[in-house]
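A single protein chain has been omitted from the complex, and every remaining protein chain is retained in its original position.
Moving on, here comes chain A:
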């Protein structure tokens, strides 16, 4: 039960607009770093420490920009982190209201099965490796599909266009190569 693209596009655009009107443009991938920081600090409490001016970390990336990531990991009840948790709740509610995702789909998506048969563990391995590359790339780029592509191009940011060019240049041939069926 996918929305008509015109209605869906206007609704999604309205959400982008609401975000920038009320707070700031949407972004997601930073929160993977924040969760890593929370976990690292739980395992090793010296990972994030308080200073006279704010927060810092033994990790140079967490400590950059005057420790803004370290501060977010130290106090996860902040806008960006709660935003991503709320996204999960919103998607969950939407999927429940449309009757939920069928069990076979939850095991492995149809396009995977069409190409590689009933091999859910191979699918999970590819999803894991894909997640690794996606987040490594997103952090190198300083943003992901949300922050760079959608929010960035919406604001006519040069970086958004550079990112989108790179992403589609790699994504289209990769998708065509892997998923020949479906």
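Things to note:
Assume a residue touches a chain if its C-beta (ideal position, glycine included) is under 8 Å from a C-beta of that chain, and two chains touch if they have at least 3 such contacts; residues count from 1.
One rule holds in what follows: contacts and distances are computed from a predicted model.
One subunit of the complex is not drawn; among "long-chain-alcohol dehydrogenase", "Na(+)/H(+) antiporter subunit B", "Membrane protein, putative" or "Sugar ABC transporter substrate-binding protein", its UniProt record names it "Membrane protein, putative". Along chain A, the points of touch with the absent chain fall at residues 1-3, 5-6, 8-29, 32-33, 35-36, 39-40, 59-62, 64, 77-80, 82-95, 98-102, 104-112, 114, 120, 123-148, 150-160, 162-172, 174-176, 178-179, 182.
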